[in-house]
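Once you've had a glance at the structure underneath, I'll fire off some questions.
With one protein chain held back, the other chains of the complex are shown just where they sit.
As written, the chain order gives the labels A, B and C, with residue 1 at the start of each chain.
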Amino acid sequence: MATQNSRSAARFMLAPAVVLLLGWMLVPLTMTLWFSFRKYLPLRGGDMGWVGFDNYVRFVSSSSFWPSIQTTLIIVGSVLIITVILGILLALLLDQPMWGQGVVRILVIAPFFVMPTVSALVWKNMFMDPVNGLFAHLWKFFGLTPIEWLSQASLPSLVMIVSWQWLPFATLILLTAIQSLNSEQLEAAEMDGAAVVSRFFHIILPHLARAITIVVLIQTIFLLSVFAEIFVTTGGAFGSKTLSYLIFQRVLESQNIGLGSAGGIYAVILANIIAIMLMRVVGKNLDA
Amino acid sequence: MKNTARALLGAVVASLMTSTAFAEKLTIATVNNGDMIRMQKYTDDFTKKTGHTVEWVTLEENVLRQRVTTDITTKGGAFDIMTIGMYETPIWGKNGWLVSMNDLSAEYNADDILPAMKGGLSYDGTMYAAPFYGESSMIMYRKDLMEKAGLKMPDAPSWSFIAKAARAMTDRSTETNGICLRGKAGWGEGGAFITAMSNSFGARWFDEKWNAQFDTREWSDTLNFFVNMMNDAGPPGFATNGFNENLSLFQQGKCGMWIDATVAASFVTNPKDSTVADKVGFALAPDNGLGKRSNWLWAWALAIPAGTKKEAAAKQFIEWATGTGYIELVAGKEGWANVPPGARTSLYKNPNYTSVPFAKMTMDSILSADPNNSTVDPSPYVGVQFAAIPEFAGIATEVSQEFSAAYAGQQTVAEALAKAQALTNEAMEAAGYR
Amino acid sequence: MAREITSQRKTINTVAAWAIGLLIFFPILWTILTSFKTEAVAIADPPVFLFFDWTLENYSIVQERSNYGRFLWNSILIAVGSTILGLLVAVPAAWSMAFVPSVRTKDILLWMLSTKMLPAVGVLYPIYLLFIQLGLLDSVLGLTIVLMLINLPIIVWMLYSYFKEIPVDILEAARMDGATLKEEILYVLTPMAIPGIASTVLLNIILAWNEAFWTLNLTAAQAAPLTAFIASYSSPEGLFYAKLSAASTMAIAPILIMGWFSQKQLVRGLTFGAVK
Partner (left out) sequence: MGSITLKKVTKSFGSVDVIHPLDLTIDDGEFVVFVGPSGCGKSTLLRLIAGLEDVTSGHIEINGKDATDIPPAKRGLAMVFQSYALYPHMTVRKNIAFPLKMARLPKSEVDSKVEDAARILNLTDYLDRRPGQLSGGQRQRVAIGRSIVREPDAFLFDEPLSNLDAALRGNMRLEIAELHQSLKTTMIYVTHDQVEAMTLANKIVVLQNGVIEQVGSPLELYSNPANIFVAGFIGSPRMNLISGKRAHEHKAETIGIRPEHMSIVKGGKASKSKWQGTVGISEHLGSDTFIRVETDDLGAIVVRAPGDVGLKFGDKVTMTPDLSHLHRFDEAGLAIK
């Protein structure tokens, strides 16, 4: 609903963003695509010619490939589940009347401000260290053998660190959504005799659908590229190698640009599959 | 006449060159270890002497390696001087990416550099990086705990003695671990240790035809010995311990023995940071009677990327930082125990230094490591705790990750070795060696 | 009677919320506390909470080792710069999508978001090579541009969802009143979207501040921000918890303080159109 004039203005004003992002996506992507078909070993003389799909075959047939996909999905999936469930519970709690609500909210959102590198360092050294970490002290206090978090439970540890970072985000969005819920609706349900639990499942949860969608979408985008947390804590050992970490190893540690680029293309494909799935599943919620 | 004119012209050109070389700003990428950070404190001395200023980019080892490798392979030119090690130098030198260090000034006295260091930092007879400090590895042990256990550390112990002593010194009730060793994944961390250790067990990475050797008896002996000893006498979580973690444990008095870099000696004997400073003894890294000890050889060295416009100034810096003057500067301000070790022969002839408790053992360790002949059976590669081929870092990191998973009990030693064998051969095929 | 029940419930709520809040905040609190301890106290067993001799020694050591001010300044420049640049591009784009939607608007929006899913490490080499060509390596400008591009999809989306809440009538009124497109956006739309823009700005600053891959890999000395600062402490000689904590506190304090002061704006606007 607009005039030709404003439509062309709109196209003109959308153009910078689209062109910039297109460039940001296409230029490196084209170069990555090019590299992925070449034997490109910078340390042994650079570009050593066309190799067809060799890099692609080699990347997938590597024993690390499927485990890395699995690890990626486990980390993304678990963090999503944890942050959404805890986020809803926390949002419900914070929505209740209490003293010092503002301060509590500050405490809860604080982890979101912390650099991933810093939070990984702090968790790894000061909490999860099996000798000097706080958890070790706590375990010993109860007479238990301290857990060697990052080696014996590397994935749960990573999930814990990443969930800690993203819980505030989920909580905030869900809290805003809960606060927007019409209280008359809840009162009507109460009059209709709905108990607390059924009020939650029949009224609050459907109302939160859209907010949950957004949380899932945005977090997935960021979680797929989780890197610093792994780099700092386990360095990819103990089964904590995600796809992006595997690419990092191929490109930077092995200095095999061709192989790594092929991995990059796989990652793009994976990201798009997940994106399309997300759009299918949750896209409807975004219509408005 | 003609000659004087030419000489005059030459002088003018020379003075022009020195004046353009004057007051450069050098960007130096360096690792965040104690010696390098100490050097940053004394940068003013360099600026005072030459007029050049210095910008430091201090990064953790893994980040640094990643950062400088990206820059050198793309010829990015972000750094005028890079801190690199014995692994990178010959590979990069071979590719012509580094400026030769053969033409340093006479007063710098390049011949004073320890031959082992110079050898490791050269390719085809040309030195491509000047060692800031050099190191080998050795045993650091607690004399008091050793005595309590009723044992006496020989100067050159065997692995069986170490294992016996480690178990004897372990007291879980006081959180005293008999031995602390690196188990952390990463080729420069646990990978370096286990490779050096495997040398003394007669193992090697590759045979002469670049076939991986993890399916051999020697490797399985190495790993089983390590895992058994560490389970009995190592600290909890040793599979994630690297140099820093072990240093910290040792300084807190939680380790009976620690086999690691010789530079650590000055940290564990420094009463400011260490609770056990006056109780530390030193010995050569252990052997297994096969003629090879399990100590490595490493140097952090300064190199100049080819194509830099500030070569002259960069060389001035390298001469300042790796010359004898700097050693004296640090000795004067912070004492001889804190000077960068392992780079110069003259240091080990200096009576001031030889009185430092770990000086002799450091020197002996460095001299006992031979990068060109590190394994019992012949091998096609150069390097003690690494193989100086470009693919090694990537492969060894993944191999060490498999090992660390075995240390953590997530898989058996046999499984780890089988995976290591497969992935090494895979990568060597990809790189075209086999 | 009813009042009593409420106040009792309120007490329970308060206790529960504070307990959980403190639990979530604890790692940060612990880091800040540890930064004021000596190394020996930092690793003491059992841990010491409040009753120790507070010291600023760690901060002075960290400052002596690296010029904190410069890293901080670069972080501020990059975070603020990329946000301003992002707004300049995103406000017109979001205006178009919100007020002159076409059948492709939603696809464009989702496509923009999908560019964020590209693995950064996969394109490091191409970008590095480009930066060398363009002379942008180790420059604040280069990083500002990269971070702007990385966060642009998020900015566009956030602004789009706020703009959609604004009645078109008002913009049309402005148009009738003789405002040009620029004036319409500048004098009418932007002021009305202030809460949304404020929270977009805040979120973007946080994201840019904490971005650790590009900021580390595309800088050397000149443009290095606090992520590079912390990278030189990420594994120093030995595990010096107190110094590590001091460096960590210095790296996160500015953004934490900013976040706390502006949390109302941030919270008010952080909906991504989730509330409908």
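By our rule, contacts are C-beta pairs under 8 Å (C-beta built on N, C-alpha and C of every residue); 3 or more make two chains touch, one makes a residue touch a chain.
Here the structure is a predicted model, which means the values were calculated and not measured.
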Touch list for the missing chain, restricted to displayed chains, reads A, C
Based on the whole complex, identify which of C:Ile84, C:Leu134 or C:Ile170 touches the chain you can't see. C:Ile170
Per the touch rule stated above, subunit C touches the missing chain via residues 167, 169-170, 172-180, 183, 187-188, 191-192, 194
If you put the missing chain back, which residues of subunit A would it touch? 1-5
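Rule of thumb we're sticking to: only the chains that are shown with their structure count from here on.
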A-B or A-C - the one linked by more C-beta pairs in contact: A-C
Just curious, how far off is subunit C from subunit A if you go by their C-alpha centres, in Å? 16
Mind pulling the subunit A residues that touch 2 or more other chains? 129, 132, 252
Overlap residues in subunit C, where contacts from two or more other chains coincide: 43, 124-125, 129, 231, 233-234, 239
Complex interface listing, subunit B residues touching subunit A: 62, 66, 69-70, 73-74, 91-92, 95, 175, 184-186, 235-237, 239-240, 245, 248-249, 252, 254, 390-391, 393-395, 397-398, 400-401, 404-405, 407-410, 419, 422-423, 426-427, 430-431
Contact footprint of subunit B on subunit C as seen in their complex: 39, 43, 64-66, 124-125, 128-129, 131-132, 137-138, 216-217, 220-222, 224, 228, 231-239
Listed in rising order, subunit C residues that touch subunit A in their complex are 6, 9-10, 13-14, 16-18, 20-22, 24-25, 27-28, 30-31, 34, 43, 45-47, 89-90, 92-93, 95-97, 99-100, 102, 106, 108, 110, 112-127, 129-130, 149, 152-154, 156, 164, 168, 181, 206, 209-210, 212-213, 226-227, 230-231, 233-234, 239, 241, 244-245, 248, 251-252, 255-256, 259-260, 263, 266-268, 270-276
